[in-house]
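Left out: one protein chain. Kept in place: all the others.
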Amino acid sequence: MDASSHDILLVGGGGAGLRAAIAAAEVNPKLSIAVVSKVYPMRSHTVSAEGGAAGVVKPDDSLDEHAYDTISGGDWLCDQDAVEAFIKEAPEELMQLEHWGCPWSREPDGHIAVRAFGGMKKRRTWFAADKTGFHMLHTLFQTTLKYAPIVRYDEWFVTKLLVDEGRVQGVVAIELMSGRIQAITAKAVILCTGGCGRVFPFTTNANIKNGDGMALAYRAGAPLKDMEFVQYHPTGLPFTGILITEAARAEGGYMLNKDGYRYLQDYNLGQPQPKPVLRSMELGPRDRLSQAFVKEDQKGRTIETPYGSIVHLDLRHLGEKVINSKLPFVRELCLKYQNIDPVKELIPVRPVVHYMMGGVSTDIQGATPLAGLFAAGEVACVSINGANRLGSNSLPECLVFGARAGKAAAYLAAEQKPANGAVMAQANDEKRRLESQFLFKTGGRERIATIREEMQKTVEKCAGIYREGAALHDGAAELRKLQERFEDIALDDRSRTFNTELESVLELGFMLDVAESIVQCALHRTESRGAHQRTDFPARDDAKFLAHSLVYRNSDGSSRVEYLPVKITRWPPGERVYGEPQEQPQALPARKAG
Amino acid sequence: MADKITLEIARYSPEQDVKPSFATYEVPVYKEWVVLDALNHIKDKVDGSLTYRWSCRMGICGSCGMMVNGEPKLACATFLSSYAHNGNKIRVEPLRYFPVIRDLVTELSDFLVKLKKVKPWLIRKEKPALGQGEFLQTPDQLENYKQFSMCINCTLCYSACPVVGLDPIFVGPAAIALAQRYNMDSRDQGADERIAVLAHPEGIWGCTFVGECTRVCPKHVDPAGAIQQYKLRAVMDWVKSFVMPRAS
Partner (left out) sequence: MPVAKPAAAPSKPIRAKVVPIYSEFHPRWYRPRVSVYWWLGQWQYLKFILRELSSVFVAAFVVVTLFQLRALRQGPEAYARFQHWMQTPFAIALSVISFFFVMLHTITWFNLAPRAMPIRVRGKRVPEFLVAAPNYVIWLVVSVAVAWLVLK
């Protein structure tokens, strides 16, 4: 088998991956850095992020306030040392991106403009019209073209991490164009493959977000952390799942149930005001808005459509001028994909899975417990997002931890030996497995789409916005059955050339592993915190669960869940409070239903 | 609106075929369905070997470009219902003027080489210190280049441009528009370096202003306008280099 070797290998070429590649190239220009991505880098899902990136840069703001907003928004599950490092480096990274040419939106005097964002008490979200992720990704991609040490493997699909002598020594990847299966060895591997939204049926995530990196790490023996914390975005179009950005609510949109009533005022999120108030009503944290939807749905006050139940987002009162200048993309999306004009009509929305707080467990340098393996971006869990991520924190997270992981990997690679020959045997085994299990196999009775849809339905049912012990047990059993049926899949496509069906079945395999880890973590955490809400354990339990869930794969394929205490530095756990500052905090521990 | 529509899709597998052939499929029509939904339906339920690229399905990643009834379009932004009357068929082919790897998948490495050639990054004579803060740029200065920064690299413009088809070395609309985006960015100081690359028969002067690229661009980048502006600028620079040789 052919093999190529590099010093650092990045799996995934999105915001975190490209930032890590640049960081490594700047630390040591003599390193050979490979970016292995299953799509061209400008197709990475970073491109679809709309709202903005938070960084403290205005004089009326302070690092401590951003830290407090992040930590309290994360329901105190954030590692506070990581948050402090993140908060401090976020504005530096965003400024670096500006120096690389990112077209941030400006104030009339030429300085960077910032806007309000849900969960943030002060205005600190940098934005580039409403295509922040797009501009960031393209700026990063175009900047990586400058660096000769960065070599790209475009449309190569990584199927396995090569581990020997207790460290990661490379990957096995399929060159999609030709079907060639090859080992690419490296002294350090950084996973930047993004989240796993496609495990769920309604998601803003693109087709490519299947939790590849999470499954790769899990199978290689690295633990996944906090997998039960799945963030729903409260406003996504039904059917396509396209996200209607938080900014639409930040500019003043209302959420209405089937009676045209602003139902959020019933759920301890403040009272309706004529102008949007930070952290109140429609600008409250996302998990609270999604939970409010489920409650409204249970009360029968949502609207039924062929694509699921919805509520309405009303932007009509903002007027055409404001919508065209501040929310042009929202208008374009609604018109182009759902044939709705927000200037004149109500937008149908429902909660959709948007972000995965959990992921490959890393420390604050981006290193996982498995030597030689790093992770950054949504695939990683450091954790700075805790139990619930605040909007506009994930783009700077990609940059800050991408840079950290890149630098850490560069330092490691400078001292590390190259890969040993033993991994080639593993690589050959992997090639044979792929051929016998998928390409040459005949007689299977299952179709990929059937298993995928059933997996999505199962996970949404048991591990959706509200969870419950018995449903989770059933879900876990159902997933095990699906794993068995997975072995019986037959491919229509036996070709070697650009076999996207092979790609889909491998992605489905990854998703089944990730789904299992989500359900197991949700099952073991018998409390409610942030995005993980148990109807059978509605209270937060700091005594037992002020800790991260770590899920490991056992050698027999089953999983075990352990706990790692959260690092608390300066902010002792408090109660999440919403709405006007003068509202009374809720009495412990009874969080009112909804 | 009819409730079914016929899709004729170009199929090509180099292991068996010498050249592409067409396969016909019948697909239901719903108000919200786009061509991409039809392709997914076929792949999931009918023929898993149908091969195409897609990712975001919201017109921002640029993966799903293909020829739909002879027009370059994004499959995720083309409603079936606009073709579904009186037994209309939809003919789906891979993007024109690119080599075809398989079915609807084209080969893009040449495009990426051209993109890199125009130096699409911010060029500064000296690297700025981070602590100095942002380069000031007023909203008007941002407006100057903002339109050209919207390119999603979908390569629909390359499929629309006959010069790309006739002259494979022509740099192409998206690459030149990207170069112009940086030239017009008030923070950039690399216009000279880019003109050296692009003021060339295979650069901007290869363009004959057919204007098709602008017509098909899904993000309204107006690459044709960018190229003509660039031509004007190149001429002005050349004239200036005679009239005021030292003023650079």
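As written, the chains take the letters A and B, and residue 1 is the first residue of each chain.
The criterion applied here is as follows: a residue touches a chain if its C-beta (ideal position, glycine included) is under 8 Å from a C-beta of that chain, and two chains touch if they have at least 3 such contacts.
Remember, predicted model here, so these are calculated numbers, not experimental data.
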item: Residue among B:Y12, B:Y30 or B:W54 touching the omitted chain; value: B:Y12
item: Among B:P28, B:G133 or B:G165, the residue in touch with the chain that has been omitted; value: B:G165
item: Full-complex contact with the absent chain, from B:P28, B:P128 or B:G225; value: B:G225
item: Interface residues of chain B (partner: the chain not displayed); value: 12, 14-16, 18-20, 70, 96-97, 99-102, 107, 139-140, 143-144, 162, 165-166, 208-212, 215, 222, 224-225, 228-229, 231-232
item: For chain A, residues in touch with the removed chain; value: 175, 177-180, 496-498
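As a convention for this text, only the chains that are shown with their structure count from here on.
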item: Interchain centroid distance [CA atoms averaged], chain A/chain B, Å; value: 28
item: List of chain A residues in touch with chain B within their complex; value: 39-40, 42-45, 47-48, 92, 95-96, 98-101, 103-112, 129, 131, 134-135, 138, 142-143, 145-146, 154, 177, 206-208, 239-240, 242, 307, 333, 336-339, 447-449, 491-493, 495-501
item: Chain A partner contacts - residues on chain B that touch it in the complex; value: 13-15, 31-32, 34, 43-45, 47-49, 51-63, 76-77, 79, 101-103, 105, 107-109, 112, 115-116, 120-122, 124, 128, 130, 133-139, 141-142, 145-146, 149-153, 178, 182, 185, 187-188
